[in-house]
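Yeah, one chain of the complex is gone here, protein chain that is, but the others are all in their spots.
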């Protein structure tokens, strides 16, 4: 049976997520619902995009990913369904699906009101537009029924790392995870790491290690995270607190 | 397959929710479990009732809603199973199901011990009474097997809005959601809103808008929320923090 995953900033306390689940299960009985997260910080589209990039690629081909981080709900921002070779993404056209734009094979605006609940609340498109669209797709409805092609889906500005005059790469912290690990946008192939790379952050210079266990308990270390990017961590501790650093902080990578 | 939803104040860290899920899946293999929330503030029955009112109506007919917000567990308060034309609710008889009392077609006390786990812990009826009852209902057990009819289920006192001498309606904030939006008990038909209604709260007078996007970023606005009640919000901000207001605060609605 088709899988629909859910990624939102609705939190887990209010009834919004439950309403969305109910709408989907009413239109697509037997679909498998999977929570990715409902704890995206309120209206933090970039955070939501990062979580999707970490989780969506591991799901079976054909999975539908419903995502709602939507500060512009009710405005002129479009809704969309974006299809790649391996998944379909449904949600607002505000950059939330930036990690997958390059792989798209189709992208439809959600203009066909026959695919929506009625009436559509101007403040809750998650329940009234995105959930029913995802459910209809799960039931086999073709993408073409949703609306016209979008050729210019919104993309988040991404600051790619750039080369400094001294030969280092300048990147930034793009995500702080629950453990206080600082995830950067600096890619490094873990297989090749032989302590020949260093990370500069908040006045510290850290050799890139293979794993958390290569650091002493309580010591700062840098390593290549599970997605292939440099992270700064404290073994059995919290690097974000230790360094007083958050998303957006500059990081430099020095390869010897 | 039958759906059982879960709404509790158990939080997500402890093992209580897992125990309930295990009991249900042991008695009703193949049932579809759906988390609505486990983050109702501890023992806040009114909050739980509000979440149920926001989510339950969207589920398929025949869904069973198990809800446990139960400060009186182990006391003389009854357990009940309340049936409407479209759903069955199982939990403590403490007002948690107030939003659905008017629609009930049957309401049974959970006195038949053959429908419970044994022994019943006096502190965990969620695991030992409500979960097995929900599972037995999902397996097709008739409501009549649970116990005798309850004719006087508990109801939360609801302060209905009242008309003031100046013609305004006086209501209150009944819920503060994750975004800091203030949900009131003042109903207004969104379709008819043409900036001819104003909300008075915490010294502010706010025209009722159609959607969040009608406000400037950072500005206070009032609108009709997805459930048909007036809400006060800040676009890309937090109205509860801005106004220093929480559940119970008075709100006035002025229609011109």
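Residue numbering begins at 1 within each chain, and the chains themselves are lettered A and B in the order written.
Here is the rule we go by: contacts are C-beta pairs under 8 Å (C-beta built on N, C-alpha and C of every residue); 3 or more make two chains touch, one makes a residue touch a chain.
Computed from a predicted structure; not experimentally measured.
Shown as candidates are B:23, B:54 or B:197; the residue that touches the absent chain is B:23.
Panel shows chain A; residues 1, 3, 5, 7, 12, 32, 34-41, 47, 50-60, 63, 175, 177-179, 190-191, 210-214, 223, 225-226, 231, 235-236, 238 of it touch the chain omitted from the view. Listed by residue number, the positions of chain B touching the unshown chain are 9-23, 25-26, 29-30, 33, 35, 42-43, 71-76, 119, 121-124, 127-128.
Operating definition for what follows: only the chains that are shown with their structure count from here on.
One simple way to say how far apart two chains are is to compare their mean CA positions; for chain A and chain B this gives 30 Å.
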